[in-house]
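Of the protein chains in this complex, one is absent; all others appear in place.
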Amino acid sequence: MGKRTKMLRVARYRPERAPTPYFDEYEVPYADDTVVLDALNHIKDDIDGSLSFRWSCRMGVCGSCGMMVNGEPRLTCAAFLREFPARSAIVVEPLQYFPVIRDLVVDMSDFLDKLKEVKPWMIRAEEKAVEAGEYLQTPEEIDVYTQFSGCINCMLCYSACPVVGQDPEFLGPAAIALAHRYNLDSRDEGRAERREVLGQETGVWDCTFVGACTEVCPKDVDPAAAIQRSKVEAATHGLQALVWPFGRRA
Amino acid sequence: MSVTQGGRSPVYVRPMPRTWWLRTRRYRRFAIRELTSVAVTASSVILLALLFALSRGRDAYEGFLGWLDSSGAVVLSAIILAGVLYHTITWLRLTAHIQVVRLGRRVLPRHLVLAGLLTLWVAVSAIVAYLHIWL
Partner (left out) sequence: MAALLLPVHVAILGIALAAGWLPSDALSYERALDLVRHPITKVYLGVLVALPLYHAAHRLRFVIHHQLGLHGGRRLVAAACYGTALAGTALTVVALVRI
């Protein structure tokens, strides 16, 4: 047919067949608008139905299709085959620093636990009754946290972070960024509750500001900034508590 | 290695290589950034050596200045200076990245914060140089 093709070198892990991962190579046709996810679906549909991987919206908003593409954490629905050099195979592997369940599917339960730890929801001392009306916010108050609310939980930042790789207990970029998002929300009153989780050694203090998380984030959340600002907050609060231990400020 | 979880299919945990920091360009840049801390320590040590020489009297001090004049010292200083400069500039960029500067209702854009920090740095350096050399 004369269509352009590229080689994909895809990581496989099928514990019922072999105890360790291996690679399979596939030749896939592509056009200018073909993304890695399209290639994987082509492989599954027409070449090798046994390949397993996660995906959903295929437009960069659900966060399901994160994988390592040539060693970089990418959303495969946003990685175009035309980006990559013509001759070499494109290497597709499961997200780094997570255990592999099968082929390109990773175990994300650790991440979900860490997310729950930071209580990424509105915490209020007293909920307003519905009849009392909405919680009002000015545009400026919304601007303060909007950026950090863009997180789609795709976990690319965890795969970029060498501290996550070294210390599996580290809370990680997305969890801290989301905690920060709620701390900044004027409607939220849960700062004190999140403080202990953030302030532990495996919380914000494990971060050495490599900055890779921010660089790979597909939604410009800038988790690195969130973490460093959380550090400043944690340190300032610690100092205040030292100087004025009567706990007047929240 | 495979880890069996409650009778389900074993998950595979990939070991993190010890040379992880050499594997991507981004990680290598980070490693260089951290290594420049060594240059910073070295410059501290040179200043400390100068102060010690000064405290031990004229001969020790002038001897130290003589060493600073040697080509070996200059090469070393150039390397240390490069490291310290890289350290300072990356540090300023990171600070501009995370420090939110508010003017009333507006937030100052990052490149302006960085410009401000760089200007501050040059100004402070100029003042120190003046005091060091001419006062």
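Lettered A and B in written order, each chain numbered from 1.
Keep this in mind: contacts are C-beta pairs under 8 Å (C-beta built on N, C-alpha and C of every residue); 3 or more make two chains touch, one makes a residue touch a chain.
Being a predicted model, the structure only gives us computed values, none of them experimental.
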Touching residue (missing chain; options B:L81, B:V101 or B:A115): B:L81
Which residue of A:V163, A:L198 or A:A225 touches the chain not shown here: A:V163
Absent chain, residues of subunit A that touch it: 162-163, 166, 208
On subunit B, residues whose C-beta touches the chain left out of the figure: 18, 21, 31, 34-35, 37-38, 40-41, 43-48, 50-52, 54-56, 58, 61-62, 65, 68-71, 73-74, 76-78, 80-81, 84-85, 87-88, 91-92, 120-121, 124-125, 128-129, 131-135
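Everything that follows uses one rule, which is that only the chains that are shown with their structure count from here on.
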Inter-centroid spacing, subunit B versus subunit A (mean Cα positions, whole Å): 29
Touch list for subunit B against partner subunit A, complex: 2-3, 9-14, 16, 20-21, 23-24, 26-27, 30, 34, 94, 97-98, 100, 105, 107
Residues of subunit A defined as touching subunit B within the complex: 13, 15-16, 19-21, 71-72, 96-97, 99-102, 107, 140, 143, 160, 162, 165-166, 208-212, 215, 224-225, 228-229, 232
